[in-house]
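A quick write-up on the structure given underneath.
Only one protein chain is missing; all other protein chains are in place.
Moving on to chain A:
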Amino acid sequence: MASALTNVSLSTFAPTARGDVLARPQVAAAAARVTFPTAYRGSGALSCRAGGPSTPSGISDKMSESIKEAQETCSEDAASGECAAAWDEVEELSAAASHARDKLKDSDPLENYCKENPETDECRTYDS
C-alpha cells in the first residue's frame, strides 16, 4: 500500500490533449481562447518534481527528533494532552518541511532575477 501511495502521479491532461482538441470541432472554438503554452510549462514542472529538492537539514533533524520524542511521550500515556501536543509538533514540523521543499523548488535564480528585473534582455519572453 505504501509504495502505491507514494507513487501517486499528478498526471496532467495537457500534453496528450492538444492533438485531440484540434480534431474535435466543438472544442476547436474554445481552443482559441485557451492559452496552450501553459500546458507545456506545467508538464515540464512535473518532470522536475520527480527529483525534487530535499528538506533543509535543520528542519529535517528537528522533525526526526520530534518524532522520537512523541513516541517516548506517548509510551507513558497515549491519551494525555502531552502526547497530543507532541504529535502536533510533529505535524507542524512536517508541514514546515514540506513548505521549505516547495520554496527550494521555486527558487530558480534566473526566475528570481527576472521578477525584479523583467525589462532586461535575459528576461524577455516572446510570444510566437
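Operating definition for what follows: a residue touches a chain if its C-beta (ideal position, glycine included) is under 8 Å from a C-beta of that chain, and two chains touch if they have at least 3 such contacts; residues count from 1.
Here is the rule we use: contacts and distances are computed from a predicted model.
Enquirer: With one chain of the assembly withheld, which option in "Proteasome family protein", "Trafficking protein particle complex subunit", "Phosphoribulokinase" or "SAC3/GANP/Nin1/mts3/eIF-3 p25 family isoform 1" matches that chain's UniProt protein name?
Expert: This omitted chain is identified in its UniProt record as "Phosphoribulokinase".
Enquirer: Which positions on chain A touch the chain that was left off?
Expert: 1-2, 4-6, 8-14, 16-18, 20-21, 24, 26-27, 30, 33-39, 41-43, 45-46, 49, 55, 58-60, 62-65, 67-68, 70-71, 74, 78, 80-100, 102, 115, 125-127
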